[in-house]
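One protein chain omitted, others in place.
Naming follows writing order (A and B), and every chain is counted from residue 1.
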Amino acid sequence: MIRHVLILLCGLAASCSQSAPAPQTAEVSPQDLQSGYVFLTAETQALQDDAFANPGLLWVDRGDALFHASEDASRACVSCHQDGLQGAATRYPAIDKQSGKLLNLEGRINKCRTQHQSLAPLAYETDDLLALSAYISEQSKGLPLAVDVSGAAAQAYAQGENYFLTRRGQFNLSCQQCHTDNWGKQLRGDTISQGHGNGFPAYRLEWQTLGSLQRRLRDCDTGVRAEPLPYGDETYIALELYLAARAQGLELESPAVRR
Amino acid sequence: MMDRSTQIDRRQLFVGAGGLIAISASPLPGWAAQEDLLNARRDLFGDRPVQEGRVFVTLPPIAENGFSVPLTVNVESPMSADDYVKQIAILSPRNPLPVIGQFYLTPRSGRAMVSTRIRMSGTQAIQAVAEMSDGSLWSGSMETVVTLAACVVL
Partner (left out) sequence: MASIRLAVPNTAQRGDVIEIKALIQHAMESGFRRGSRGEVIERNIITRFECVYDGEQVFAATFHPGIAANPILTFHTIATQTGSLSFTWTDQHGESWSDQATITVT
């Protein structure tokens, strides 16, 4: 099975390297922007659209409970955010004014925990962090991604773009070669998507669970046989910012269902 | 005689090896797999005859992968106090374990219809067997093509 993947990906790598000069930018033109949803089968789309059966909602429910609960006598999230957080997830990753650092949604949740709630930060892919990020993201469902890449964020944007354009791994493939130059084409049983993160945290059938965008990025790197970066790595957060800017205007879909 | 039977002919070896490769590379379940399904069915229901019909399996014709495939089983039954479906068993010829799930209905079910999501290790025909309150057994099946993903990360 793996051998077939290797052959196909090698073929793709070879055809890409022989093709005409690569486009100067990695932008998908705005009128062509398509969510990963478009590349799913009707059954998987139906699962995402199902207001009861979408399995990501199990985490949203849990996040709802956590958001309103006061853990270890700390303040509950809701004690500051009485009006909810509609729209918040569309603006992440964003520069934290206090530290000047770029934070993704997970980083912001953990900053709240350590700074305002005297709680320990939650590790990536724990049920609790996924539940909180899914609950907060779900409040922005249907709203367009709207990250700010100006000012202090510009440098991170450039760093993310650089990661997206750089060939890596044993297959020597960049993100761009699949997700900008070849989206819509078949790769084995899959149709290559445009590589947007607007559905995350998402329930991936392959994972059989909800997972963060960082987990997806690690899988992409592993897929081209590159060493994935550790969870929470600054470069991945910069890549998240670049991806969000690249998908600017697409609606947030979390919790999406993906292959 | 003894000598000839113990001698391994190169041609025989070649044919034998070729056959082995053909079996291991075969993408579709062979008779051996179907045999597993039938054995599992016998373990559940004994040697009672199983008639084809009255049971309708619905699966997507193509599944994106085998991790979570939507399955619905409908059984023709009045679902009355003295004529109802007692059990629906879902069987696979190709999964590591042939019995996927068993559903137990009662006259209070009202309708003999169950849906769930199953794992499928490859393209195969899933069979559902319904055991009626009179002890009769009925079956239906449907095949789904399970496609393989491009970027498999295990």
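In this text, contacts are C-beta pairs under 8 Å (C-beta built on N, C-alpha and C of every residue); 3 or more make two chains touch, one makes a residue touch a chain.
Computed from a predicted structure; not experimentally measured.
Annotation: of A:Gly36, A:Pro55 or A:Pro201, A:Pro55 touches the absent chain (contact as defined above). Only one residue from B:Gln34, B:Ser109 or B:Thr147 touches the chain missing from this view: B:Ser109. Taking the whole complex into account, chain A touches the unshown chain at residues 52-53, 55, 57-59, 61-62, 208-209. For chain B, the residues in touch with the chain missing from this view are 67-69, 72, 90, 92, 95-97, 99-106, 108-111, 113-120, 154.
Definition applied: only the chains that are shown with their structure count from here on.
Within the complex, the chain A residues that touch chain B are 1-2, 4-5, 8-9, 40-44, 47, 187-190, 192, 205-206, 208, 219-220, 222-223, 259. Residues of chain B touching chain A in their complex: 60, 62-65, 67-68, 70, 147-154.
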